[in-house]
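Input: a single structure, listed below in structure tokens.
Every protein chain of the complex appears in place save one, which is left out.
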Amino acid sequence: MSEKVLMKGNEALAEAAIRCGCTHFFGYPITPQTELSEYMAKQMPKRGGLYLQAESEIAAINMVLGAASAGVRVMTSSSSPGISLKCEGISYLIGSDLPCVIVNMQRGGPGLGGIQPAQSDYFQATRALGHGDGHAIVLAPATVQEVVNTTTLAFDLADIYRTPVMILGDGALGQMMEPIDFAEVPRRQCPAKDWACTGTGMKRPHNIVNSLYIQPEDLERLVEERFERYAKIEAEEALWEEQNTEDTELVLVAYGITARIAKSAMNMAREKGLKVGLVRPITLWPFPKKPLDKLSATAKRFLCVELSMGQMVEDVRLVVNGRAPVDFFGRTGGMLMTPAELLAQIEERMGK
Amino acid sequence: MSATRMMLAGFGGQGILFAGKLLAYAGMLANKNVSWLPSYGPEMRGGTANCAVIVSDEEIGSPLVPAPDVLLALNLPSFEKFEPAVEAGGLIVFDSSLIPQTSQRTDVTVCAVNATSMASDEGLNGLANMIMIGKFLRASGLFDLDTVFRALEKCVPPSKAALLEKNKQAISLGYNA
Partner (left out) sequence: MAIKRPHALTDVELHYCPGCTHGIVHRLVAEVIDELGIEGKTVGVAPVGCSVFAYNYFNCDMIEAPHGRAPAVATGVKRARPECAVFTYQGDGDLAAIGTAETVHVGARGENITIIFINNAIYGMTGGQMAPTTIANQVTTTTPYGRSLQVNGNPVKVCEMLATLDGTAYAERVSVDCVKNVMAAKKAIKKAFTMQLEGKGLSIVEVLSTCPTNWGLAPNAAMQWLRDNLMPVFPLGVYKDVSKEESK
């Protein structure tokens, strides 16, 4: 039996990455993800990998592009303002079909914003990690153990679908410690990287990693092909957790740290006899439409809870599509709601 | 009570985060669910530091502790900030060397311990946090000393093994105070 250890989310993520074969990490310091970089700096040299502090977030993501092109498992991490800087590179990674893992431990924004936990980068993560038609898979763990499992899954999905994968956490998840077990992490089968730039060895035609297609016909065809892959990801890779959704009147929808607050509020509501359930998306892109679609037929209303002014709520409304009211409750700027605060919102909406 | 929600608060440098980690580790060794969430920011050194620790039989939802069952306060600003928030029936342990007042609340248990003075008297400088932990364990019975000592062995890095005995000594001192 393996022994549980107590680790911070940031450190657990780094350790999980190393354990699943991430050999290269390029970063730039920013609160509140710095422990992740520092863990990599400490561990990578001892374990045959590389930690390199880049001169900027922009350089870091482009080093990721280079290392991913060369076929290794590679990761970078940052927090909100740093991710904005990386978006140029992420767009190129998407356009070049390169696998890599990008971590965003979100903090308040816009601008320099704050350093406390937030979820206000949902739109950026799911809609626009750079210019152009494209997506990255976005995973949103809610516990430190899930951070570990999700990190492993992120590297596997990146390799399987040749796409960047973002782990969207927040300051609280990165900073908090919980017990984790590294032994029980499921793995997927990943294809060989015969497209990588490792030198031809004079044995094959040269490989080109590129996102430039000057003929619009070529680019359209390529983007359409990529979207066929996205359709497969949407069909097969959506992940979510449901609780108390059998008899539910009000469905809470929340991800990451907010889902934990929602869970506490749900339990308090249940104790009061209120039929409250929870849908917690684990993949934000692809957005888990199935459970919400199903519940749209039976639930009286939905309440989306976020640490933002309301971003994921738009995805919920798209799925519910007018079949039930979809309300929103959020805090922003680095503020977190308490379970009691959320319970009051639930009671008000259920007319209690 | 299936869950104990604790707030440990004081100045940066008093070992607040370490004390919280020790309790979380002890909870883990006692096969409970645990979470540890620190305050963080640019004002860590010399500024206020606190961490929220939850030890629970159930899966832990929110890791925040807006209304603690237990408050360990090691300075006046923290005492003033969190004392009113403690749940009725809760426990407040505070360092009376540094906090020149006491709680007026009658619905909570209040324990004063001269932790910082005791630490310097006993040659245990910097271990007021562990004296506080000892006092808390005695007052709450949350974990037995043995569990906490085993947790301590997990929390103190091998390079600082010399500190292990001093930490244990400080915990015992607080326990028996």
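Just so it is clear, A and B label the chains in written order, and each chain counts residues from 1 on its own.
Convention: contacts are C-beta pairs under 8 Å (C-beta built on N, C-alpha and C of every residue); 3 or more make two chains touch, one makes a residue touch a chain.
In this text the structure is predicted, and so the values were computed from the model without any measurement.
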Inset, instruction - Mind giving the shown chains that are in contact with the missing chain? - result: A
Legend entry - Among A:L52, A:A128, A:C190 or A:L222, the residue in touch with the chain that has been omitted: A:L52
Legend entry - Residue in contact with the excluded chain [from A:M40, A:M63, A:I83 or A:L295]: A:M63
Legend entry - Contact partner of the left-out chain, one of A:G27, A:G71 or A:P141: A:G71
Legend entry - Contact set of subunit A toward the excluded chain (per top definition): 23-24, 26, 50, 52, 54-56, 58-60, 62-72, 74, 88-89, 92, 96, 197-203, 206-212
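As a convention for this text, only the chains that are shown with their structure count from here on.
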Inset, instruction - Would you mind pulling out the distance in Å between where the CA atoms of subunit A average out and where those of subunit B do? - result: 34
Legend entry - List of subunit A residues in touch with subunit B within their complex: 4, 6, 31-32, 115-116, 171-172, 175-179, 257, 260-265, 267, 336, 338-340
Inset, instruction - Show which residues of subunit B lie in contact with subunit A when the two form their complex. - result: 21, 24-25, 28, 33-38, 40-42, 59-64, 66-67, 154
